[in-house]
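In this view, the complex is presented without one of its protein chains, the others remaining in place.
Here the chain labels run A and B in written order, and each chain numbers its own residues starting at 1.
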Amino acid sequence: MAAPRKLSMKQRYAALTRDLDWDLSYVDEDTAYPYTSFEGIKIHDWSKWEDPFRLTIDAYMKYQAEKDKRLYAVLDSFAQGQGHLQLTDPSYLNAMKLFLQGVTPLEYQAHRNFAYLARFLNGPGPRFAALCQSQDELRHAQTEIHTLSNYNKYYQGFHSWNHQHDRVWYLSVPKSYFDDAVTAGPFEFLIAIGFSFEYLLTNLLFVPFMSGASFNGDLPTMTFGFSAQSDESRHMTLGLEAIKFMLEQDPDNVPIVQAWIDKWFWRGYRLLALVSQMLDYMLPRKVMSWKEAFELYFEEQMLGGLFPDLAYYGITPPRHVEHAIAEKEVLSHQVYWTLYQFSFAAGFTTTVPSEDAQKWLAEQYPQTFEKLYKPLWDKASAVVDNGGRYFYQGLPQLCQVCQVPMLFTEPGDPTTICQRHTEFEGERYDFCSDGCQWIFEREPEKYVQAWLPVHQIYQGNCGGPTVPDVLAWYKLQPGDNGEIAGNVEQTAWEAWHATSSAEEQAPAPVAGN
Amino acid sequence: MAVRSIGEYKFPSRSRQELYGDDQLVHLWWKGNLWFCAAACFRAPKAMSWNDFVAGMVNPLFSCDPDFDAATTTFTWTVDDKPVSPAGDESLEALGVGHKSLITCVAA
Partner (left out) sequence: MTQSTRARQVGVDIQETEENRAVVEAIEADNADCAVRHMPGLVRITSPTRIVVNRESVEQRLGREWETHEFQLAIVSYFGHIAEWDDDQILIQWDH
């Protein structure tokens, strides 16, 4: 019999991904892979790692190239077809600015750490999966930058996102989250990013975000979002395989993994506070409320589907999850109310929600919006009617762990801000929630080092003592920040749409880009 | 529980009091007033008098609330949950305000 001409997927995977590995003879395993023991995770057989995608390098390259081709075709037609005029409203781009400043640098960080895993995990299966993810994350960072650069020709606020990621107060939230993950060991990183972020929470970020782009006339973002998300399914699989692998290898791994799930659920959930307001407030045309997204993507899929599966191994739903569920009624309102007051120092703009938007919010949040938040917006509107604009005259208290201003309220009492603190080595530390306090008390040595933007400003490390000094150090330009109404972006938009002359539709000069 | 690490893991706090010289960080919270999304954080001299704190920090912040009137709005105060009755020239330190203390007020 002649040999079969083509190997099956299983055979190809075994041949190309596993069989190319070899046993080291010149050093022992611990010398070659020095970082897979200090966390206490016990692995007895690395060959038990499964990759359901059965991915091989040739298939990986072929399909990634195809994804890029499709994306760049869309980018070309966007640029050729004056796509920037098709948005529902220029204020939509606030969500994209937040994404570019907050998320894109995390993609790059993920690229770096998965590259490290691709070198330092003992088994060839997980090393190859990490290598693919490392390349994916680099692709995501590049395609996000490239896609959104098309808007930089016409709109404010896209010029210094990378610089701002390292400096601006609300961006310390995503930055410190990822710094926490990449400074952990390889197994904790897999639970933090591979499992908790990619599997547990990523749908809450990406799917509503892409649907938001689709709904608001932003074709290129929708396309890069889908392009990235098609990789994301593979990343979710890696995360799920990672946790199952650890749990199956040794029963001693279970409590360690559980503590990481507890920690990283809450860390990720607090990070998503920024997404909650994006869905409910920043999108001019709404897709779904944060509450609905949370119920659909987290409560139904994860608490209803995933955790019963993990119960087999003795894993329980994350600690403090009940607080997250209770908060779904109030979260987005509290966060946007905060951004409204502090947008003088942000790389995006805010405004009082329109009458229609408030009506939608009241429908989505019948128990809370009209009772608790509409009165605040009415009062803020009255300030505007009197010729003013409410901005907070000061700097906020920050949570030592999540670094979000301490805006969250007591569980069960949406009118009282939650204040928690603890003492460590004679110093007081403040937290927004039981979840963040618990995380601190597990590893206080880690979080005492937090670079809290407010404290750094007061130490004189952020350009100078006055607000203009700090904004200059943030590289904020006029029009990047503050109020939407009357902003240069809004006036340029109105001018573009008021005229049909091709000449007048040329890009408006944007300061300093 | 200590951090599991590949070597010694010991770093100083990045917000420790000595980084602020004779000053300290002070938090101010108008409890029950959601107009302010969060408590404020100030850098204030330990020796600052209560009057100076009110005139220089409390009133400028609270004045963002159109319903606030420095002349008529009165408060009861606590420092780190302990009730206090601050007098005019008493220093923050004498009132029991330490680094990162929480000064809370409730409108009477």
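As a convention for this text, contacts are C-beta pairs under 8 Å (C-beta built on N, C-alpha and C of every residue); 3 or more make two chains touch, one makes a residue touch a chain.
All of these numbers come straight from a predicted model, not from anything done at the bench.
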{"item": "Chains still shown that are in contact with the chain withheld from the display", "value": "A"}
{"item": "Selected from A:Lys67, A:His159, A:Arg270 or A:His455 as touching the chain missing from the view", "value": "A:Lys67"}
{"item": "Of A:Tyr33, A:Phe78, A:Phe99 or A:Phe215, the one touching the omitted chain in the full complex", "value": "A:Phe215"}
{"item": "Sole contact to the chain not displayed, among A:Pro124, A:Pro317 or A:Gly463", "value": "A:Pro317"}
{"item": "Sole residue of A:His159, A:Arg234 or A:Lys291 that reaches the chain not shown, by the stated touch rule", "value": "A:Arg234"}
{"item": "Absent-chain interface as seen on chain A, which is shown", "value": "8-10, 52-54, 59, 63, 66-67, 202-203, 206-207, 210-215, 222, 226, 229-230, 232-234, 236-237, 240, 244, 287, 299-312, 317"}
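Throughout what follows, only the chains that are shown with their structure count from here on.
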{"item": "Separation of mean Cα positions, chain B and chain A [Å, integer]", "value": "32"}
{"item": "Chain B-touching residues of chain A, taken from the complex the two chains share", "value": "34-35, 38-40, 185, 334, 337-338, 341, 372, 376, 379, 382-383, 390-398, 405-407, 415-417, 419, 421, 425, 427-430, 442-443, 445-446, 448-452, 454-455, 458-459"}
{"item": "Chain B residues within the chain A interface of the complex", "value": "1-6, 9-17, 19-20, 25, 27, 29, 31-32, 34-43, 57, 60-61, 63-64, 66-67, 98-102"}
